[in-house]
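Below you'll find the structure I mean.
With one protein chain removed, the remaining protein chains of the complex are shown where they sit.
Per-chain residue numbering starts at 1, and chain names A and B are given in the order in which the chains are listed.
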Amino acid sequence: MAGVAAGIVIVGAAAAVALTWRPSIAAIDPPAPQSFDPDLVKRGRDLAAIGNCSDCHTLRGGKSFAGGFPVPTPFGTIYSSNITPDAETGIGRWPEAAFRRAMRSGVNRDGQHLYPTFPYDHFTNVTDEDDRALYAYLMTRQPVRAPARENQLSFPLDQRFVIAGWKLLFLRHGTYQPDSTKSAEWNRGAYLVEGLAHCGACHTPRNVLGAERGSAQFAGGDVDNWHAYAINSQSLSPVPWNADALFTYLRDGWHPDHGVARGPMAQVVSNLSSVPDSDVRAIATYMAGVFGPPAPDRKRRGDEVLAQARSPAESPAAQASGNNALGASIYAAACATCHETDRALPYGGINLGLSTAISSPDPRNAANTVLSGVRAVEGERSPIMPGFAASMDDTQISALLNYLRARFSNQPAWTGVEKAVEDARRTQTVFLQTSPGPHNAPADATQRAKP
Amino acid sequence: MNAPVILDRRRVLAGGGALIVSFSLTGAFAQDQAPAAAPAPKPPGSLATTPLLDSWIRIDVDGSITVFTGKAELGQGFKTAFQQVAAEELDVSFESLKVITADTSLTANEGYTAGSHSMQDSGTAIQNAAAQARDLLVAEAAKRLDLPAENLRTENGAVISSDGRRLGYGDLVAAGMLHVQAQPKSKLKDPATFKVMGKPIPRVDIPAKVTGGAAYVQDMRLSGMVHARIVRPPSYGAQLTDCDTSAIEKLPGVVKVVRDGNFLAVVAKKEFQSVKAMNALAAVAKWKETPSLPKQDDLLAVLTGLPSQDSTIFERSNPSAVGQKTIEATYTRPYQSHGSIGPSCAVAQFVDGAMTVWTHTQGVYPDRQGIAEMLRMPPANVRLIHVEGSGCYGHNGADDAAADAALIARALPGTPVRVQWMREQEQAWEPFGPAMVTKLKASLDRNGAIADWNFEVWSNTHSMRPGGAGSLLAAQHMAQPFAVPPPKPLPLPEGGGDRNAIPIYSFPNAHVVHHFIPAMPLRISAMRALGAYHNVFSLESFMDELALAAGADPVEFRLKHLDDPRGRDVIAKAAQGFGWQKGQKAPQDRGFGFAFARYKNLAAYCAIATEVEVNRETGRPRLVRAVAAVDSGQVVNPDGLVNQIEGAIVQSMSWTLYESVTFDDTRITSIDWQTYPILRFNSVPESIEVHVINRPGQPFLGSGETGQGPAAASIANAIANATGKRLRNLPLTRKRIKDAIDA
Partner (left out) sequence: MMTLKVNGHDHQIDADPDTPLLYVLRDDIKLNAAKFGCGLGQCGSCTVIVDGRAVLSCVTPLLLLEGKQVTTLEGLGTISEPAPIQRAFMEEQAAQCGYCIAGMMMRAQALLQKNSKPTDEQIRSELEPHLCRCGTHMRILRAVHRAIRLMDTADAFPAAHRSAQ
C-alpha cells in the first residue's frame, strides 16, 4: 500500500516537475521586418486589434507595445511585458514557435510560466495561422528599449511555478472546435470571442484563484474599479441587446438605446473600429446568441423604457423622489439639462432609463461616471461630460445615485452606496474617455439638435 | 523675359499713381503749390481718408492727451501699441496717454479691424499725426518764446528751450490748433532714439483681465438692463410656422417676447430666467425646414461643380524655360469655424429716437450702416461703440448680435438690452471660413528648377461683412426681410479666395487662375488669413513635393526661386534657429517641415520650421517644436508680435490637424466643442521659438495673419517627411494619417 502511495506521489511529483519546468527555446537573431509578407502583417494587425493587445501592452502616453502597464489583480499588480521586437527587452529574439507557445500555453521563451493576467486561457484557442500573422505583425513593429517592471506580488504568488498548478486546474489547451450546426458567421464569432477577443476575461466572474468560472460564463466581471456587465441571459440592460445593436455598438462605440462605451470598453471599440466589418458582425452574431432572446416581460419592459425615453412625457419623478428630495433636486438641476433634452446620442446625454449602469448590481460604474465625467478625445468628435467630483460631496453623490436607481431602474435599491462612492473617489485615476471618433455620419439626422 | 502681368482692377482704375487729393490749409505749414494737373501726394495710412489731426490726437488745456483710433482692440494688443506709437512721437510718457478705440461718434472711420491693416493704416496715421502735432506745438512755442524751432526740444509733455524755459503742451495748445489737415510727410523720430516704441511695454488691458475687472462687452451692466436670448431657426431658410408665446410670456421674470417674422427672442429680468425662457420658447416654436446643404464628404466635387467666374490673375511666359518632369496635386479645405471662445454678445439701448449699441464688431461703421438700414433709421441716429469681446478671428457672430440687440432694444425703448448668444448658436450661425479647392501643376527643368507653374483656386468670396442690412441675420429673418447682398470678390492685391494665390517666388512661366464661386451653400465670410491659409498650405506643400521630385533640400529649393531679400532673410533665420541641415534625417517616427510666405505678398514675412512626431500605430500627429522667423518692418511691441506668431502657430495647428464644420442635408451639426473639437493642452508642442527681424524705420507690416498659412504647410511637410506619405486634404486627421500609412 505504501508503495502505491509513494508511487503516486513520485509520479505526481514528476508530473508536477514536468509541468512546472518548461524548456527554454533558443533565441534567434531578430528577423528583418522585410522578411514578412505585407499581407500577413496586415492580417496580424487586424487580429491584434481584435485581441486588444495594445490596451494592456502600452502604457498611457508611452510607446506602443512597450509594456509597463500596471494591471491590478486581487493578488497584486502585474506589469505587462514589452512585446516590441527589441532584442534585449522585448521579443526580438523570439522565434515564432516561442510566440506560439506563449499564446497556446502561457510560457515565455525562457520556459517561465506567464501570469494568467495575460489571458492565454483564451488565446490558447487561436489557430497556428493566426498566431503566425500576429507574430509577423509584432515583429514588424518599432523596437522599443523598455526593460520589464517588477511585478508586485507577495510570496508565494511571486514564484512562477505556482502558476503551473493554476494551469493544471484551469487551462484547457486547444484550438477552438467549430460547431457544424451553426452558421459560418456564428462560428467565426465564437472563435474570436472565445479566443482573441477574450471578452470573458472581463465579463466572466472569477473564482478565488482568479480563474474564470466556467459555469458562469459572461455573467459579469470586474476590471479596475468597473463592473463589466453580464452579457448573457442575465443581462440587466433596460433594453435587451440583439445582433444589430451589438454590431452598431462595437463598430461605432455607441448605440442610441444603450449609451456610449466608456472606461476600459472604450479602448476595445476603438480597436474594433479598424477591423473588417465581417469580423465585428461575427462577434455580434455570436454574442447575440449568448445573450439569447429576451424573456417576454423583459422585452415588454424594454419597449416601455424606449417609449418613455422618446417622448417627453411626465416621468414618475414624484414617486421616485419620495423621501429623496435631495437626489431629485440634484438630478433636475445638474443632470436633466443634458440628459433630458432631445439631443440624440452620442452627443446628448443618454436618457438614464436606458442606462445599464443604473440597473447594474452595484453603483460603481455610475459613480465613476458621475465623478469623472467623460473626457474629450484629442482632436476628434467625441462626447464630453463634466465630472462632479469637485462640486458634489459624497452625501450629494450618494443621494443622486439612490435617486437614479429608484427612478430609472426596476431593480432593488443598492446597498453600500456611500462606501462605493468613497472607493470610486479614491481610485479616481480611472481614465474616463470614450473611443475616438464615434460614428458621425453627416447625413444622420438623429444627431441634430436645436442650434 | 516678359514682365509679369498682374491683372488687378484697383491698380488699373487708379492709373498706377496716387489718389488726387488737395486741401486748403489753415495751419502753420505752407502747402506745396503743385501744378493743378499733377496729383498731390496723400498723407500716409488712414490720414488719407481722415486727414484732420484732431481726429487722432486731442490735447486738453490741462495737458491730458487722448489718442483716437478707428480700429478695435481684439486682443492683439493694439491699444497698447498705438499708445506706444503716440507716446513716442509726442515725446510724452507712455502712461500719460489714453487711447479711445472704434466709436462712430468719436473716432475715424477705418472700416474693419481686419486684414492685418491696423498697424499699417491706423498705426501709421497715429504716428504721423502725433509727429505733426508735436511739430505744431514746437512751432507755437517758438512763436511765444521768440526762438527758432531748432533750439527747442520736447520732453515729457513739454517744449523746452536750451535756456531751460518750459511750456507744457496744455499751455501751448489753442482751440483748433490740431484741427488742420495732415501733411503728406512728417518728421518722424529716428528709431535709434526710441524710448517707448520697439519696447516690450506690458499690455494695458491685461491687469484688468487677470483680476476680474470689467474688460469685455459681456461684463457690461447698465442700470435697468434686461437679458435677451434669441431662438434661432434650426437651419438656413427655416420658416416659423407656429409659435404660441402666451405661456412663455408668463414665465418668471419674462419682460417681453419679440417676434418679427422668423426672428424670435425673449427678454427677462435675470439672465438665467432668459435662458430658461429661451428653452421653453424653442420648445413651442414650430419650423418648416428645407434641405439645402451639399454633401459634406464631397466638397471637392461640390465646389468645382458650382458655376464660377474665372479670371487669370497672374500670367508670365518664357518659352525658353522647358519643363521635363511634371507633377500635379489637388488640395482641399473644408468649411472651418472661427470658434470664438466667448459666444457673441451686445448691449443696445434706444432712447429718444437714438440707438446706441455696444458691440465687439470688427467694424463699427459698416455694422452701424447695416443696423441703421435694418431699423430704417438715419445712420446719424445710430451709434456703435466697440467694447472688447473674446477673439473673433474675423467675421463671427458679433455684427449679428449687435443687430439682434438693436432690434430688441427698439421694442423696449429706454431699457438697455443685453443679448448673449449660446454656444450652439455661435457654432451654427457664424459665417464660416469658406471651403476651398486648389489644383496645382508644375514642371522641373533639367537643373531641378521650376520651369512652369500652374495654380487654380476655387472659392467663395471671403467677405460677407456688413454694410448693408442684408448681411445681418436679424434683417434676413425679419418679416420684411432684407436680401443677402450679392457676393463680390475682394480685389487684388489683397484678394480673398485668391489671397496669396500668386506666388512670391519667381518662375519663368506661371499661370494663376481664380475661380470665384458666387453660390454660398453655407454661410461664409472672412476668417483669419482668408484664402491665404489654404493657398499657402497648398503652395508650400507643393513646393516640398517639387523639392522631393528634384531631390533638393526644401529650404535650398525655396531660396533658389526667391529673389526678395527680406524673404530670404526670414527663411535663413528660421532654418538657422531650427538647426536645419541639408540632408538631415529626423529621428525615428519624426519628420521635419518648412514653409514660408509673405502675407498677401505685401504684409509681414514669416517662415516656420517644425518637427512633428507621428505614431505609426494610431496615426496620431504631434507637433514637437516649431521655430519661426518674422519680419514685420518697424517693430512696435516685440512681445506683442511674438505673442501673435506663437498664437498663429498653435491656432493653425488646430485648424490643420483637427477642424472641419459638419452638416447633414439640412442642418449644421458641429454645434459645440464635442462636435467641433479644437486643440487642447495635450497637443500643445514642447516649444515654440520666434525670431523677430526688426527693420527700424521701415513701414509697419501687418502680422496678425502671417503665421497661419506657413504653419499649416510646415506641419503637412513634416508629416510627409515622417511618414513618406503626402496628405493634401485638410484637416490632416489622425485617421487620415493612419489610413495613409496603412495603405
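Basically, a contact is a pair of C-beta atoms (placed from the backbone, for glycine too) under 8 Å apart; a residue touches a chain by one contact, two chains touch by 3 or more.
Treat the numbers as computed from the prediction; the structure is a model and nothing was measured.
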item	value
Absent-chain contact - pick from B:G164, B:G212, B:P319 or B:P378	B:G212
Sole residue of B:G70, B:P184, B:P343 or B:P621 that reaches the chain not shown, by the stated touch rule	B:P343
Full-complex contact with the absent chain, from B:Q674, B:S703 or B:T733	B:Q674
In subunit B, positions touching the absent partner	74-77, 200, 202-203, 205-216, 218-219, 221, 227, 270-272, 275, 339-343, 388-391, 393, 420, 422-423, 639, 643-644, 646-651, 653-654, 672-674, 678-682, 684-685, 687-688
Positions on subunit A contacted by the hidden chain, ascending	329-330, 332-334, 337-338, 373, 375-376, 384-386, 389-392, 396
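Throughout what follows, only the chains that are shown with their structure count from here on.
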item	value
Whole-Å gap separating subunit A and subunit B, where each centre is the average of the chain's CA atoms	49
Subunit A - residues contacting subunit B, complex	42, 45, 54, 64-65, 141-142, 274, 347, 376-384, 436-437, 440, 442-445, 447-451
Residue ranges of subunit B in contact with subunit A within the complex	232-235, 282, 295-297, 424-425, 427-429, 588-589, 615-618, 620, 657-658, 662-677, 679-680, 682-683, 733-735, 738, 742
